[in-house]
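Have a look at the structure that comes next, please.
Removed from the display is one protein chain of the complex; every other protein chain stays in position.
Then we have chain A:
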C-alpha cells in the first residue's frame, strides 16, 4: 500500500508511493554539479582514483529535481530516485569486513579504572 502525501494525489501513471520532496534540495544538486566540475575536485579525484570525475549525473539529477519541483513529473521523480538508489548500491557493492552492531559497546560509558593494568 503506497503512502499518500497530505493533499497531494499520486502522480499520474505512477501507482506507488508519493514522495513529498526530492531526496536532496535542488540547490544541493546544483552545488554538487558545480563542485564536481571544478578544477580542485578534478585534481583530488585524479589523485584518489587515478581518473577524472564524471559529473554529468549530477546535472541530470539537478534537472530531474527541478522538473519534480516545478511539474511534479512522475518520470523525473523516478529517474532521480533511481539515480540516488544506484549511488547507494555502488557504495554497498563490497562485502562488509565486519558485522554491524545492534547496540553500542557495553563498556563505552563505564568509568575508567586507573588501577587496572592492561
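The rule is short, and it goes like this: a contact is a pair of C-beta atoms (placed from the backbone, for glycine too) under 8 Å apart; a residue touches a chain by one contact, two chains touch by 3 or more; residues count from 1.
Going forward, contacts and distances are computed from a predicted model.
The UniProt record for the undisplayed chain lists the protein name "Mitochondrial inner membrane protease ATP23", from the options "Ig-like domain-containing protein", "Mitochondrial inner membrane protease ATP23", "Sorting nexin 4" or "WD repeat containing, antisense to TP73". What chain A contributes to its contact with the hidden chain is residues 19-24, 28, 31-32, 35, 40-41, 44, 46-50, 81, 84-85, 88, 91, 93-101, 103-105, 107-112, 114-115, 117-118.
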